[in-house]
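I am attaching a structure below and will ask some questions about it afterwards.
Every protein chain except one is present and positioned as in the full complex.
All chains are identified by letter, namely A and B, in their written order; residue positions are counted from 1 within each chain.
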């Protein structure tokens, strides 16, 4: 499956390094746009077969580009997944395995970890982040300090969607002399300065994404845009006109959720249009996916995958994914081998011609040669999910067709043939005990140098961690 | 209230930077003398209204300079308070929230933290420490390695006062082949070399303070003297002649304590005289205060403040304070807004014309503009006290007139109007629940990046810390 038209030549040229300038043909570094949805279900986009939600603009990207059926994020919930995307490391290796403290703090993803944005910035890219940050609120963790020339959005883990509502709440609390005000209601900012917002937040973010693309067109540089919608993360708040697109959905939550997805899709259409009108679309790699699985309590659908956000079953961290790059990627192409969000850092590094430091411990792999050859990028390699609870951890490890899973404190490990049984229904542990034990042992080896958490979402989480002597990996990796 | 005569001009000149040399008038960097008492009560100096203890020399300084009614140290006991003074950081941020291990160790305040002495040394100051160190005994923590050109004193947390007694004890232990001898009885040192002492310790320290000032006069440099008396810290040991000054005090402990304070005051008089006789007094900023509140078990009095050393009530960490600087500070001036010992680092940095590194996370603020304008330096800001116990923490946070306090494991948060109710008697928690919750939440945010303790005073303290899963901040910051 040769889905990349000329990438071989490109890569060859990039690899040639010093010889590059000597060739007559100039290979431009592509623009890179990452569009990240928040808690979007595996089944909740048209190109993945949604029966009730329509996403015409995403479907168009999918149709003109490449879809991925087995794309994994590094964690089944927000903060750690985003930390992994930015650093190229499993969050467990950098103390980022929990969401940042609720209601603000001075902690953040360790500054020793270089963000993908910084790497691209250092390699000549004009960089922008729009939307949800959730990687640290103190000055040293601000997007502008971590490689983004531009930032528009909010620093916390989510936001209310209607300004007429949250602006009022904020003003009232402030007038009372209070300062620790719900981050979901705080003003948005642009490069550290508060801004006034009068639109539905998703629309505001789309508008700013478009503005960035237009600005970037004039810089003469390649650009990197990280457009991190908070949609369709709770609270469930959609515009009437967007909900009206789904007259057949009766469930109130599902209808609202659908409207939120639709608004995002609408914005993505505007972004693509802006790329086209500025003549940049052809050499822009757009990557669309979600930070983790859909939250079924808030209207999401991950069919046919098992469970959802927060789980180490597939529904927790397998996500819809599209890559679109007219110049290099064939229309209507598919990639059915496992890929990881952790692969994006080294992939982008390759596109930017960046040299990674030899001690840079990235947990992913440059996908480009594999997208071109169609070979599996992670053959015989392990893909992990590990989610800590108060006194135990849920864990899973995939290798080739096999996936070993342990969910719950007192359960035993199960083994699935995830290629044939993507619903994780048929436990093969008794039939392949040696394979199961081998994979669990490999995950145990992986776990040995996990870092202690740098923070907890609430203090209680930390108290349990310490009082229970967590991580109790003796239990997690016991197989007999 | 314009208490600083010409400081505006000074500051302007300093701020002008490059333009400074072009002005005809040369503004000299002032000498800086910090005189630190140990466990001195809020009510135990004449200028704060003591009815039984007389401190004529301190009172003279107060009368010629500025007194502070709301000066806070960073911690209600010794080691952490001193670590904060030296580093400008809350001790909880640098793992220094406990006293150093009893009877010696190889640990100390992290060397990555730059001491105020080092900062001044790097900015042209001749620097000296005299007295109690208590910031690390191993070579890398020695005063001479942390920015002090001169050091005379002892490295531990206290000392016996009469050499004829402790010298004998020390010699006997040594003759028996023992080596782990009570630090309160070990020889004093000068720049790492043992010295013979034959005087009451407070007198020896005063004499050395005078000697430093005289030596400094000949260097042609501005100087920084850190004169850290161990008086009136226990053991209660005073000279007969000093106790004889207080015929009306009947209580034996109080009389001894009074004698110890008097000896210190006597020494301060000698120091001021030396400054005067060497022509340096006029441009010397003298700052006098105590490392924490008085210890009521050993004769101290913190009236009208509640509780004493070790407590997060005011008596634990509000201290008598004087600033004296003839050239800049008006006589008989008062400053009644809250200031913090943490403010001294940035204040001295400003006086020295030092450039602080942008990543230097100081928890205080340059006081100079506020002393001049009379405005509150910490308006709308938070002032914390946090003292860990075996299975819980006492905590307090002040903002403007409000102070929220939690003392004891099973108590709830109280709220005081500390301006009107400095005795912390009238709990207003039920009247202002939103304000209380807001302040506690802000303190919780502050607590998120507290460091784990780098050491404990005794091993048992560490065992409790670990066994109880401390810090159990879920309990500390629970408000509902």
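Simple rule for what comes next: contacts are C-beta pairs under 8 Å (C-beta built on N, C-alpha and C of every residue); 3 or more make two chains touch, one makes a residue touch a chain.
Just so it is clear, the structure is predicted and the values come from calculations on it, not from any experiment.
In the full complex, subunit A touches the omitted chain through residues 359, 380, 434-435, 438, 441-442, 444-449, 466, 468-470, 472-474, 476-477. For subunit B, the list of residues touching the undisplayed chain reads 101, 103-107, 140, 176-180, 455, 458-460, 462-467.
We adopt the following convention: only the chains that are shown with their structure count from here on.
Between subunit A and subunit B, the superposing rotation on Cα atoms measures out at 120°, rounded to the nearest 5.
Subunit A and subunit B have Cα centroids separated by 49 Å.
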